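Only a single protein chain was left out; the remaining protein chains are all shown in position.
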Amino acid sequence: MVCGLKGMMWVGNLEKAARKAAVWLVNKRPIRDIRDWGISFSLWPVHFTTACCGAEFAATSAPKYDAERFGFLPFVASRQCNLLLIEGTLTKKMAKAALWVYEQMPEPKFVIAMGACAIDGGIFWNSYNIVRPMDILPVSVFIPGCPPRPEAVAQAIIMLQKKIRKGELVKYEEMEVVK
Amino acid sequence: MDLEEVVQRVKDALSDLEVEVQEKGPNVVEVKVNRENVIEAARKLKGLGFDHVKSVTAIDYPNERFEVVYHASSYSNLELARFFLVLRVDLPYDDPKTPSLLEVWPSVLYLEHEQYDLMGIDFEGHPRKERLLLPDDYEGIPPLRKEFKIKTEGINA
Amino acid sequence: MSEFVETISRSEDGRFLELLIGPQHPASGHMRLVAEVDGDVVVSLRPNLGYVHRSVEKIAEVKKFLQIIPLVERPSLADTTANNLAYVLALERLLGVEPPPRAQYLRTLLAEINRIHSHFYGIGIHGVMIGSSTAFMWAFGDREPLIHLAQELTGARITYSYIIPGGVRRDMPPDFPDKVEKVLRYIERRLEDYDKLYVRNPVVRARLEGVGVLKKEDAIRLGITGPNLRASGVPYDVRKADPYCAYPDIDFNVITREEGDAMARFLVRVGEIRESMKIIRQVLKKMPDGPIFAEKYYKMLPPNLKKYYEETKEVKFPGIFANLRAPAGESVARVEGGRGEVVIYIVSKGGMNPYRFRIVTPSFRNAVLFEHLVRNVRVADIPAIYGSLDYFPPEADR
Amino acid sequence: MMDLLDLILQPWIFIPLIFPGLTTAFLVLLGIIWAERKIAAKVQMRYGPLYVLKPLGGAIQMIADLLRYLFAEPIIPKDVDKLTFIFAPLILFGLSYLPTIVLPAGPGFTAISSEMSLLILLGLLTLSPVFTMILAWGSNNKFSLIGGLREGYLVTTYEIPLFLSALSMAVLYGTLDITAMVEAQKNVWGIFLNPLAAIVFLVLILISTSKFPFEIAEAESEIVMGPFTEYSGIFYGLVMGASYLKLYVLSLLYALIFLGGWYPLPSFLQNPPFLAGIMVFVKGLVIMFIAIFMRAIYPRYRIDQAIQIGWHKLVPLAILSIFLSLLVVYLGGV
Partner (left out) sequence: MAVERVFDHLRAIATGAKYLFLKPRLTLMYPDEVEDLPRGYRGMITYNHETCISCSLCAMVCPADAIKMYLPKEVPEGEKRPKRYPGINYTRCIFCGFCVSICPTFSLQHSTIHDVSFYTFEEQIFRPEEFAKGPPKPQYDKEPVKVRVIPDEERGLRYERV
């Protein structure tokens, strides 16, 4: 069929070339800076609570701390989000789900590990049913505390924004346009 | 209603079964029963007004026995609600089986299921024999048994 | 009990759609709900628990008695005091320690502050589940003044670890009653606005009234606990049935409703917020003077720490707390938390760790309600009912 | 230079490109989502987007979000129907924007002057839900499917009263031409002549653009994002934008047929069309403001309740509004 997406116009090398050109353009200096600026102020964490730190995470978006000021808007589906916040312990059962969610998210995507449990297990470090998020996901920022105060979460957001604006986290070279 | 009266009532109700009834602490009535009689005893206790179970605990005494402890109490009779009725069943270590009390007390549904999952006690007649809290693909010793060891660290680095 | 046998009935002709709600779903929390739907009607639903199972009971067997205090708090983060208190009551029964009266009152004070903000937590989650982001934000915003009070009292936002064997860790600051009074007045004022914007909002009522009705006999039969039980007309409250701490001296009502629907469960929570405010006022009025730490452990403190305690009213632990030993025996305690009754059962063989530690949390006992209530309702009712249960998965999974 | 300006000021260029077309629509899109978040935040005792541009209250938040959409990886999942998955959002967006061309921006200033412009507009609006359903089907996701079905149910519910209440205004003014309808409101606005139709139409705007309390097709706590669950990157930006564009079009229509369009602007200010257009735009903004303000007040209805409201309340009210129009015409008309 001619209309199938493959045969339409992005044929073979043309598609690859176009993609290369797009990547080259996107990684050019002013565009890259604008892109990084936009991404840093539009961090949408996916609505995925792994454990009890979700209570303090909710308090972070609640009126007293209002994380939406940083453009941080908890959003519903993994396809539209770019930030995975591991909120507390990651159990073995949940770890599978976390990997799944992480894979569903579009590039560029970031991971924050919130709470002692999400770093090294915290008080549950010797539980038989937990996984350390840093072993299975590329964690960018760690928030200690059990649970961390909402200020610490805000601090982590600011630190992540800084890192993104430095251009250290967003890389397009490996990114595939169509999966 | 004071404790002695409750103990007396429980004794009267269970007089034709082989049970041990004693008072423990300010508001705890303890009933020890064989696993053959447990359903019958539970039914009679329910007749007394102990209408729900608050907790089911299985205890592992390695190479000796298992013990299943039901903590029952009452919602419909608020005078009785002050008391815990503790129903204890001893099981041999190599055969951890006991009849499920689900048909007497529906409130044990999840509580017994959890003990099946974590302690490996087989509640006969319980409809659910799958994993509850552990991952579905978990295999090996049930984690709450004493032979299942978890890591510990000393105080020195 | 044919009711619970094979609740998921696979339909032969593929007529039913199986919906996997969660664990990544805005209304699933940390669990998965396996729903089978026929068109827009839910045929059956099974909760799939265990996504937050962190094996508290197993870890407790290798932890020392004092170390279990933070451990039992973690599962129910929005309502830590209830777990903390239940554990310490059980431990004190085992150790044979009686806290002084002022400590009893301070425990009651914290428990009630915690109950209010736990109920606000439940109200907020319920709100967002039926789509009202304002209810969520308001409730979570109004938790903050109460959390601030608890923080002044204990030194932490949520995980207080305030109640220790033999007393509490700190006395309240001198200007505390004034601050409490201000916050209570604020909450009273705000509850009126909740009433106007949310409770009497026709859309809210359309969504909640008559949805997920739990009959009284079912509530008793299934061993439901907490506000969910009282919303079905059972006036059972541990604070009345088996009073602990300062509750015997305090006058309050048990809030019940007869309807048993989602709205009733919501209104019981609102009613309990008002009752808790009443209790807090009484506690502050009746607060006795005196020590906050049991004589038995106070005596073990070295002189410099005794002096520090007298000056700052901040308890320093005696060295024995690091390796606290309990005599052989067992004890059980129950406490009415925000979500319901917490039962803690400790078996000790003597030594520094419990031999078997059992904690039954209200959410775990209420988990059966998912399959009981969410049947022959519409898909949109799943979150409405879920929210009304104030169910907290980490608490259920432990 | 002047030639260019003259060219742009030609209605057939100005309307699709400047107002109410592309440029304004795009700015409204950026503004209205920001406003929605800010208004909800204010009611909820917080700030909402702020740090992205602090002096202006974070007004360019949507630009940051747009950039993120643009540069995010547009995932096309393996199991979707690729053709519908990619083209349905494009068509949906286009169809939502298309009705702007029949909207007049001033007296006699129309791109397409037709005696049937109201019908054209309503007809074009009816098409877009079809593509929502198609893209829901194409996503091959259970939640999308349910969302699509909900959308379908709602379409059947709201289309009829929407047509009826719009037609009641046509009966009142005796014309189907939007420009003529505005001219007929020179002395009295439509909302005062037929308040019933005005209320019904306002509720129907909420339903058809899925605003609270009728945000049912994409009810997040029930079915994730409904039809749009699988969309990411710029595709998601398109489908999201489409629903707001629809709100924009309907709000302008509301301003034109109920709120007197560019009246009560004196006639010497109506040409060139800027001021007339601004007048219409401001009135439209008020309607948009009301629609997005509802987010802060209401939770959402259940689908059966919404359908019940549609058939049991809105349809009879819409029919009543036609009779009301007839009565007004009989009593002397406009």
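Order of writing sets the labels: A, B, C and D. Residues in every chain begin at 1.
Here is the rule we go by: a contact is a pair of C-beta atoms (placed from the backbone, for glycine too) under 8 Å apart; a residue touches a chain by one contact, two chains touch by 3 or more.
Because the structure is predicted, anything quoted here is derived from the model rather than measured.
In the entire assembly, the chain absent from the figure touches the shown chains A, B, C, D.
Contact with the omitted chain, checked across C:E57, C:E112, C:E144 or C:D261, is made by C:E144.
Counting over the whole complex, chain B has residues 153, 155-157 touching the chain that is not drawn.
Contact between chain A and the absent chain runs through residues 63-66, 69, 116, 119-123, 125-126, 134, 140-146, 149, 151-152, 154-156, 158-159, 163. By the touch rule set out above, chain D reaches the unshown chain at residues 39, 42-47, 293, 296-298.
The criterion applied here is as follows: only the chains that are shown with their structure count from here on.
More inter-chain C-beta contacts link the pair A-C than the other of C-D and A-C.
One inter-chain figure worth recording: chain A and chain C are separated by 32 Å, centre to centre, where each centre is the mean of the chain's CA atoms.
Put simply, the C-alpha centre of chain B and that of chain D have 62 angstrom between them. Mean C-alpha positions place chain B and chain C at a centre distance of 24 Å. Within chain D, residues 44-46, 220, 224 each touch two or more of the remaining chains. Shown for chain B are the residues that touch two or more other chains, namely 134-135, 143, 148, 150, 152.
Considering their complex, residues 23-26, 29-30, 50-55, 58-59, 62, 70-71, 74-78, 121, 124, 136-138, 140-141, 143-144, 147, 157-159, 392, 394 of chain C touch chain A. Taken together, the chain B residues at the contact with chain C in this complex read 25, 27-28, 51-55, 57, 59-60, 69, 71, 75-76, 78, 81-82, 84, 86, 102-103, 105-111, 114, 118, 127-128, 131-135, 143-144, 148, 150, 152. Residue ranges on chain A touching chain B, taken from their complex, read 91-93, 125-129.
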